[in-house]
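Read through the structure below, which is laid out as structure tokens, and then see the notes.
Just one protein chain is left out here, and the rest sit where they should.
Letters A, B and C mark the chains as written, and numbering starts fresh at 1 in each.
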Amino acid sequence: MNRLKLGMLGGRQGAFIGGVHRIASRIDDRFELVAGALASDLERAAVSADELGIAADRSYANFDEMATAEAAQDDGIDAVSIVAPNHVHSGPIIAFLEAGINVICDKPLCASAEEANAIEAAVSVSKARFILTHNYNGYPLIRHAREMIARGDLGAIRAVQAEYVQDWLTETIEDSGQKQASWRTDPVRSGEGGAIGDIGTHAFNLLTFVTGLGAESLSADLHSFGTGRQVDDNAHIMLRLENGARGMLWASQVAVGRENGLRLRIYGEKGGLEWDQENPNRLTFTAFGEPTQTFTRGGAGVGDRAGDWTRIPPGHPEGYLEGFANLYSDAADVISGVSDGVLLPGIKAGLDGMWFIQACISSSQSNGTWIKRNSKS
Amino acid sequence: MNRLKLGMLGGRQGAFIGGVHRIASRIDDRFELVAGALASDLERAAVSADELGIAADRSYANFDEMATAEAAQDDGIDAVSIVAPNHVHSGPIIAFLEAGINVICDKPLCASAEEANAIEAAVSVSKARFILTHNYNGYPLIRHAREMIARGDLGAIRAVQAEYVQDWLTETIEDSGQKQASWRTDPVRSGEGGAIGDIGTHAFNLLTFVTGLGAESLSADLHSFGTGRQVDDNAHIMLRLENGARGMLWASQVAVGRENGLRLRIYGEKGGLEWDQENPNRLTFTAFGEPTQTFTRGGAGVGDRAGDWTRIPPGHPEGYLEGFANLYSDAADVISGVSDGVLLPGIKAGLDGMWFIQACISSSQSNGTWIKRNSKS
Amino acid sequence: MNRLKLGMLGGRQGAFIGGVHRIASRIDDRFELVAGALASDLERAAVSADELGIAADRSYANFDEMATAEAAQDDGIDAVSIVAPNHVHSGPIIAFLEAGINVICDKPLCASAEEANAIEAAVSVSKARFILTHNYNGYPLIRHAREMIARGDLGAIRAVQAEYVQDWLTETIEDSGQKQASWRTDPVRSGEGGAIGDIGTHAFNLLTFVTGLGAESLSADLHSFGTGRQVDDNAHIMLRLENGARGMLWASQVAVGRENGLRLRIYGEKGGLEWDQENPNRLTFTAFGEPTQTFTRGGAGVGDRAGDWTRIPPGHPEGYLEGFANLYSDAADVISGVSDGVLLPGIKAGLDGMWFIQACISSSQSNGTWIKRNSKS
Partner (left out) sequence: MNRLKLGMLGGRQGAFIGGVHRIASRIDDRFELVAGALASDLERAAVSADELGIAADRSYANFDEMATAEAAQDDGIDAVSIVAPNHVHSGPIIAFLEAGINVICDKPLCASAEEANAIEAAVSVSKARFILTHNYNGYPLIRHAREMIARGDLGAIRAVQAEYVQDWLTETIEDSGQKQASWRTDPVRSGEGGAIGDIGTHAFNLLTFVTGLGAESLSADLHSFGTGRQVDDNAHIMLRLENGARGMLWASQVAVGRENGLRLRIYGEKGGLEWDQENPNRLTFTAFGEPTQTFTRGGAGVGDRAGDWTRIPPGHPEGYLEGFANLYSDAADVISGVSDGVLLPGIKAGLDGMWFIQACISSSQSNGTWIKRNSKS
């Protein structure tokens, strides 16, 4: 067996998303965590490294040092996971790519358009791979939905309804210092987008991933219900897709009673699909004029490739972590050269997400003007 | 016992909505159908009248004759149900109101703004009552939701998601003469609105009924996916409500797999509510920070007034017809003078609906410009 | 139009099941209530009759008088609805049948085996029809399920799970005089069976109706959790059907959180079906090795006959009252001679139910001995 060597930037013990990446990387046993710059404070970084079984001499003070040192080692890391806040994405991404180390970065891509451009440039010249963890498109039934649309089961897509809604920012908990709330509602650390950046980009990514369609333009109405909150916590968005389909996207962090309500509904001239992340092992499909069918993960009618992205029989639920693990396993395949990783989100998805955030803000500031997708990105 | 006398305009035997009104009027045994102008063709009207047990001398050639004759009788009708296509609403409404006969009219109010103004004028001077059958607000749990919001269980409303989606116009069946499709997609008979008029008005009415909030403005993106179709069959709408709440409304007749998917989700600063017409005997409520609760029709926690609008114990489902019957029973109470019918939709709801249709069309034609609710209506 | 004349035995204004029968008889406008012996107290009967629009001279003191008088009239009643407690079934049934008047009786058939035999004898010699309102088999999708099984969609039936569970007798409310609880837990008025008679018979009827299979034998474990309660409030039953299929049936009135949880699940060698009365407009079907399909009332794949038993389009829910109304409309067809009413439950279903009750009690008293269906009934 030959586990790949993984490093981690950010994500000290106890951090939410760092822990998720670590579990995801372990589930299929394709990676071994051997290096890290886990915290900006060197001592805290060292403590976390030790707890995670990283050798002391591979716990680094910062990403530059880490990229340089690991690139210089014979058995240096094959990939690095970047799990720091958004404003600490672009520096590390560029440094590791330049060092020839594959990058697996949490979304959104970064905190500003300038950073995005710099990252895009670095990706275009690096021989290393850049992967952005829009993890929800790792769910097996999401990939099945994409395949169904690609092969024409729905015909031309007409209407798309996407939403990602939560309620954890119903009250202004950032005022009392709740850690996750503090940085995610701070434009400096999170970027200008609030709900649209944190979760709206996931919904937007998911709808483009599944439909295979990009946005042509959007019109947005962003609002912040939390008193004094500097970023949006509720976003209503109308979309026009590049084939003429119409869509709506709703992102909210004040929808009381919703936990991680990421739902996707897609309707074409021949069929319709519905999926809900909170019960992700089911996908319903209706061929026009036929009874609705329920596909289950790995179950009847889902096809042979399902086995590539699932570990256990249908009826035994897989969840968020297994979907996330699929990205890591795909990444391992790509790094090992056995796959081209066509399903893995990368710089294109990252730039789409950055456009989405900026377009939502521009549109909302101009009272709903339709903002076109710039041809460049 | 003292059943009220009911007449009917339109709705010959076999017509869909006429049959619905007749069942709704019968369920609680408060009305007796005794007169009608059931079809424009006199002979067909007479046949239907006979089948429905209406005496031959009370089967009329047209609404004018019927209004005049019934008003002149000692035991003339107490109310008339108008179940003709939209462009045949205003004439009969005005005639019966002028004759002092209570009017129960199917929605939307009428087919044009001019007609709406004329109806409004007639209502304002008539001593008879005008009722518009936005039947979905007859569902007991919808009324319970309204009460919960009115008494503050959700706090100030922030976000509202309403949708009414079907799939029966996925293909252009109007081209092959399907009767319901033909008039509902014909601007002359239906008015300028397609999906927005036929079902969007229901969703809009429902959200204003339940929240107690009017619209401040809206931005719409209407589209017609059916080739050659003259009215919208899919409508995406962003709303701003008069208290600053934001909303989305989706109406579609091309959403493959949906039958009568009227759903309402409302989120306030303290709680959230969700309801689905296809399983209307359940309403979920979440108080922020508490587990979600499921209320059932007539079940625990729904309160004493529930019994007014339901006939059988919780767990035995009531449906569309019973909700519709609640409007008829309320109407009977109003006509009998035992209630002021505060929950019954009337001219206000009708004008709101007409504004909604017009505003959607205006906004969409001007690429999403926000259209304000005019103060007048 | 020609409404049939209906009489009612029991069911004075305010009584639960009497009101249900009246609504069910009205929904499709095939019956007119013209006579009654609505209460044992003559004065109360007269008040109720007046409230219900029954002429004073057709409000009777008792069933004998009513049967005699109505049979003697030219326009006497075509049918009588018997909605009295179980111990007041056999007398009226026999009297009306002997008078040549069709009988529509609430379930269970009666309160003892002796009464059942007498009824069976009366039915066998009467030219009038006897109908027992096992109303749940009036639901359109239940009839569709029956048709699917009859035509072989499931292959030979193997396992059947039926349950009817409620929670309204969780506490011994009969001790404080709650009216429904008092007679339903009183062996004198209700018969020896508690939950098994009141709701178990419905579940048993439903499973035999849908599968087309009778019971070969059963083993039961009855229990009464309510302190001092004289009849069972929870029943666990194992079944063997006549084709070798195995089944379970659970009836309970102490299952906290269940309202009217009547569920049926049937599995054959080729397919499986599942249905839940609390959301009766859906039926799921799985052909072995295929994705599960969801049929909706009147929706795709349900077939042409669906229209016979439904009034409104799919997606608009019908409920308990409409299912009940289907029995009344079928009865009207039978009485009018336009149908043989093959789907209507009658004496066979009644005797099956009486056997079911007795067998459950016998088996439970002998610690679960399997009781065979006696060949006679």
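Rule of thumb we're sticking to: contacts are C-beta pairs under 8 Å (C-beta built on N, C-alpha and C of every residue); 3 or more make two chains touch, one makes a residue touch a chain.
Given the structure is predicted, the values throughout are model-derived calculations rather than measurements.
From the options A:138, A:226 or A:299, the residue with contact to the unseen chain in the full assembly is A:299. Remark: the omitted chain is touched by one listed residue; of C:31, C:164 or C:267 this is C:267.
Within the set A:85, A:301 or A:314, the residue that contacts the chain not displayed is A:314.
Among C:5, C:134, C:236 or C:297, only C:236 touches the chain left out of the display.
Contact with the chain not shown here comes from a single listed residue; of A:114, A:278 or A:340, that residue is A:278. Taking the complete complex into account, residues 154, 158-159, 161, 163, 167, 170-171, 219, 221, 223, 225, 234, 236, 238, 240, 246-248, 250, 252, 254-258, 265, 267-272, 274, 284-288, 292, 367-370 of subunit C touch the chain not shown. For subunit A, the residues touching the chain absent from view are 1, 3, 16, 19-20, 22-23, 26-29, 50-53, 166, 168, 258-261, 277-281, 296, 299, 311-322. For subunit B, the list of residues touching the undisplayed chain reads 284-285, 289-296, 299-301.
Quick note on the criterion: only the chains that are shown with their structure count from here on.
Distance between subunit A and subunit B, defined via averaged C-alpha coordinates, is recorded as 43 Å. Put simply, the C-alpha centre of subunit B and that of subunit C have 35 angstrom between them.
With centres taken as mean Cα positions, subunit C sits 55 Å from subunit A. Shared interface positions of subunit A, i.e. residues touching 2 or more other chains, are given as 284-285, 292.
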